[in-house]
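Complex shown without one protein chain; remaining protein chains in place.
Chain lettering (A, B and C) follows the sequence in which the chains are written, and residue indices restart at 1 in each chain.
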Amino acid sequence: MGTKIVNYQEEKKVYYKVLVGLLLLTAVTFIQPHMFMTHSTFLAQMVIAVIKAWLIVIYYMHLKGEKLITAMVWFAMALVAVFFIIVIGIDVSNFQYGADSYITSAPTAN
Amino acid sequence: MSHEYIPEIATERNGTEHEVQGWQDDFYGGKLGFWLFMLTEVMMFGAMFLALAYYNTLHQQDFLDASASLNRLLGGTNTVILLVSALTMGLGLLKMRAGDVKGAKLMIWATIILAAIFLVIKGFEWSAEYHHGIFLMHDQLLADSPLPFGQKLFFGMYFTMTGLHGFHIIIGIGLMLWLLKRINAGKVSQDHHILYWNIALYWDIVHLIWVFVFPYYYMIGAGGATGGH
Amino acid sequence: MSNTLEGFSSSASTFNADMDFAFWMHIWVSVALFLSVVVPMFYFAWKYRADKVKNEEIGTLTHHTALEITWTVIPIIAVMFFFYYGNTTMKMFRTMPAESQSIVIDVEGSKWKWKYEYPANKAGHVHKIGGVYKKPTIDENGKVVEAGSMGISALYVPVNTNIILKMTAPVNDVIHSYYVPAFRMKEDVVPGRTTKQWFNASKVGEYDVECAEYCGTDHSYMYSKIVVMEKDAYEKWFEGAAEDTPKGNFAKDGKALYAQNGCASCHSIDSDATLVGPSLKGIGSKYDSQYLSDAVTNPDKDVPEGFYPGIMPAFKLSPEDLATLVKYMETGK
Partner (left out) sequence: MSKSYFDETHCAIGHPKSTFMQWMLTIDHKRIGIMYAAVMFTFFFVAVFTALAMRIELFAPGGQYMDGDTFNQAFTLHGVIMIFLFIIPGIPAVFGNIVMPLMIGAKDVSFPRLNWFTFWLYIAGCCIALASLFIGEGVADTGWTFYAPYSLNTGTNVIMALVAAFVLGMASILTGLNFLVTIHRLRAPGMTFFKMPLFVWGIYATAWIQLLATPVVGITLILAIMEKYFGIGIFDPAKGGDPVLFQHLFWIYSHPAVYLMILPAFGIMSEIIPTFSRKEIFGYRTIALSSASIAGIGYLVWGHHLYTSGMSDIAKTVFSFLTFFVAIPTGVKFYDWVATMYKGKIVLSTPMIWALGTIITFAIGGITGITITMIGLDIHLQDTYYTVAHFHYAILGGVVFLMFAGMHYWFPLVTGKMYNETKAKIAFYLQFVGFNLLWFPMFIAGYYGMPRRYFDYLPEFEIYHQISFFGALIFIAGLIYMFWVFFKGWTKGEAATPNPWNATTLEWHLPTSPPPLENHSKVPYVDFDPYEYHQGEPVVKFNYETMQRID
């Protein structure tokens, strides 16, 4: 099996590089709300998270070059995405009961 | 048990021989299986994020307010801790594959300690929230408290999701201890490291979940209440 | 005995004709599709039965592009028709008429009764009607001695008029569904949300209302009625100030309140039997009136041994009614 042969020094370098990348990105999450895209913090944060996740999956989890498993991962993610599109994008964004409804217009004043 | 693996041969009509894949000693099969398991984790947390996003769209402002009140410093520290622990786990696996059993064990211990620190910090956070009356079954989250719905839902999901994540960490510690035992027993070695491989994958997914949990809870309100969507 | 509900015809409301057309169109197309599967199946099973076919005669057909396209495309066309009619009928149900041209009635569904609240009439009076279904009485052989009935409580509406129902349930209650089979309409009544539906009845008569979302013990007794009246009769009643209905008067005493609010479906008051909640016989000697009125308006506050919070809905009653009800529990009058 390919995985049994290992170039220790090479792979170790990759690990450290990725760690530095992840640490940097973490730092970016902290300065972002004060630096850029301040009007869409949510979006910015999620984009950063996706980049981080991508790094982890590709390098730490060795997904690079795994055709079959990559396809499966995409499939699962596509499914989650569709759930989001339908439930959030279609159903909730057309929520019909705004003002009338108890759960959206909280009865208790602060 | 006659589980020793002797590859079997299937012969084509023209005499060509093909090795039959048995279930024993199937490294790739083991890996594939574990990835499939991780997909179920993705769906599980995906569904929780779905619930979270559902209420987020209904109560945007409340979510920002609630997020702003979380302790970003502790959360950030925990993020870094998990980052480093993912590294130690990965390095340990590398060492194992390179034949350095002792180094690998050291790295696993390092990971376990980091995981424990993570839990301790989490405990501090939770107890601080507890003192503010924001906790499971506690006054701020009850039906008749004046906390706006959006915040109640935010915190409800917060405790559920970080709690479940913490539970995964605890399981992870257990798995690593078990791994150490297997290594000592000689069942996991340079050539048979599927167990280690999969536990490392598990640890990565635990980390991966945090990569999303952290910004969604701690960061979205960081720009003050204006940092909209 | 008739085998359909009262008023179940194709013309009780403006919905019925379209709805029934869509249904029967679908059924007949589907029967054709069904036969296109089943008839060849029987025919082949008979024509090629084992003792008639020699081995050499067995065919080898495994593909037939034209056929395959046919049986993909024809069903697609069929289902697009179905989709179209399903969708237009949905639009018909879901397109609310303008509120200015309709009567808007608030409906509250709570464990196991329906309550209606009309807009104020010219005199400023608000009609409130509601009550539980009186369960049928059955003797020990299981024979129905007295059929169940709604008595006088019903939703009274004029014929040929748009009626909008704004429906909700108390937040600590559960989901119900307001279902009028004769009008082919239903929509869930969800605690915390305000859902709507509308109708326009075309025939004077009485129609059954059922609860179509499972809601617990007496789900199957959560009936009501819609009484469709001539316009002038309705007008006459609606503008009156008295709290009576076209079918008669509501009594005003505690006993009537007890029945109307559906207390009887969960509490017995003349016997010690535990129905859903504890028996209220002699409750006055156990607690003071403050406790009793709290028990009605905020039932989860103090839960007696052996029962669970969350079962009894909170009641919002006018102070006079509450006082009368408490007095009734205390004194039986």
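Just so it is clear, a residue touches a chain if its C-beta (ideal position, glycine included) is under 8 Å from a C-beta of that chain, and two chains touch if they have at least 3 such contacts.
Model, not experiment: these values are computed from the prediction.
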Here the chain that is not shown touches A, B, C
Touch with the missing chain holds, among C:Leu61, C:Ala98 or C:Ala123, for C:Leu61
Filtering B:Leu50, B:Val84 or B:Leu175 for touch with the omitted chain leaves B:Leu50
Missing-chain contacts on chain B, rising order, are 1-3, 8, 10-13, 18-23, 26, 28-29, 32-33, 36-37, 39-41, 43-48, 50-51, 54-55, 58-59, 136-137, 141-143, 148-150, 152-153, 155-157, 159-160, 164
Across the whole complex, the chain not displayed is touched by chain C residues 1-6, 8, 18-19, 22-23, 26-27, 30, 33-34, 37-38, 40-41, 44-45, 48-50, 53, 55-64, 67-68, 71-72, 75-76, 79-80, 82-83, 85-90, 92-94, 135-136, 138, 142-144, 147, 171-175, 177, 179, 181-182, 184-188, 190-193, 195, 208, 210-221, 307-308, 310-311
Interface residues of chain A toward the undisplayed chain are 68, 75-76, 79, 82-83, 86-87, 90-92, 94-97, 102-103, 106
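In this section, only the chains that are shown with their structure count from here on.
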Chain centres from averaged Cα atoms put chain A and chain C apart, in whole Å, by 45
Distance between the CA centroids of chain B and chain C (whole Å) is 47
Cα centroid separation, chain A vs chain B, in Å, comes to 14
Per the touch rule, the chain C residues reaching chain A in their complex are 166, 168, 171, 191-195
Per the touch rule, the chain A residues reaching chain C in their complex are 97, 100-103
Per the touch rule above, chain B residues touching chain A in the complex are 27-28, 31-32, 35-36, 39, 42-43, 46-47, 50, 53-54, 57-59, 72, 76, 79-80, 83-84, 86-87, 90-91, 94-95, 97-98, 146, 148-150, 190-191, 197, 201, 204-205, 207-208, 211-212, 214-216, 219-224, 226-229
